[in-house]
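Moving on to subunit A:
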Amino acid sequence: MAMLTINDLHVYYGVIQAIKGISFEVNEGEVIALIGANGAGKTTILHTITGLIAARSGSIIFQGQKLTKTPAHRIVKMGIAHVPEGRRIFSHLTVYENLQLGAYTRGDKAEIEASLETVYRRFPRLKERKNQVAGTLSGGEQQMLAIGRALMSRPKLILMDEPSMGLSPILVSEIFDIIKSISEGGTTVLLVEQNAKKALTIADRAYVLETGKIVLSGNAQDLINDESVKKAYLGE
Partner candidate 1 sequence: MKRINLKSHRNLIFVAAAIVVYAFIAYGMNSNLLPRATQTLAIKACYNVILALSLSLIVGFLGELSLGHAGFFALGAYSGCIFSINSNLPIELRFVLAALIGGTVAAIGGFLISSSILRLQGDYLAIVTLAFGEIIRSFIKIIPVTGGTAGLGGIPSLGSKLKTFTFSYVFVILTILVIRNIVASSHGRAITSIRDNAIAAESIGINIKLYKIKVFTVGAFFAGIAGVILGHYINFIEPANFNYNVSIEILVMVVLGGMGNLLGSIIAAVVITFLPEILRGFDQYRLLIYALALIFMMLASNSPRIINFRVKAREKAAGLYKKLFTRKEE
Partner candidate 2 sequence: GKKDTSGKLVIGGTGPLTGEASTYGTSVKRGAQIAIDEINDAGGINGIKLEFIFEDDEADGTKAKAAFEKLMDNGMQIFMGTVTSGAGVALNEAIKNEGLLHVTPSASQIEAIENPNSFRICFNDVDQGKAMAEYIYQKLGYKKAAIIYNQDDSYSSGLYDAFKKRWTELGGSISADTSFAKAATDFNAQLTKIAGSDADFLFMPIYAEKASQIIIAANEKNIKLPLLGCDGLDGILNYLTGDNAKLVEGLIYYTPFLASDPSEKVQSFVAKYKAKYNLEPDQFAADAYDAIYVIKAAIEKAGLTVEDTKLTAKELGEKLVPVMTQIEVDGLTGKITFSTSGEPTKSAKVAEIKDGKYVAKD
């Protein structure tokens, strides 16, 4: 039984169709990569899963519950966190307040405190800057904050939209390590990445998207060696 099942999804922006009938699934414990060129529709899929955009038709089922009928704010509570494209941290609030908001759906103060410590351990820079207004952080720092904030909800499934964007090479490696460790910690990961090579290295399976449709899917290892993928997305 898949954790997340997407079936024949169609999404529109006004009159423009961005997603043209997509189906895929994510199993518990997996790391799934979504790759594709600019504008392929990756972000749109993630937004539809977490309810920021409404689907025109099709279904999204998470642990037996239909997400397309669930309001966005409930979806988090069901165990899905989203690290959005462009980070979207609360730039007038402090780092600490941002992280607290990540735990908005949770009640137990002590547990939240524990998660906070975990996040600080993963990103010591955030601890250093915990009282800085988030809008003045550097790009990389903001990305860390966005991931940290998502982890604060202790999700079962985390959706990450280009988490390595704008990060220094050291941090890119670090972020992928973090993703791996998040996954090892039992959280399922749906990863959208431009850095396809790195993404495929840590992913179990992957789907390749082209203009709103899935054109290829399979085992990550197989895809890394696929000639067409190599040519189109790995730059080799």
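How these were chosen: all candidates are chains of the complex that A comes from, given by their letters.
Observations
Convention: a contact is a pair of C-beta atoms (placed from the backbone, for glycine too) under 8 Å apart; a residue touches a chain by one contact, two chains touch by 3 or more; residues count from 1.
Since this is a predicted model, take the numbers as computed values, not measurements.
One candidate from 1 or 2 touches subunit A in this complex, that being 1. The touching residues of subunit A, counted against candidate 1 in their complex, run 14-15.
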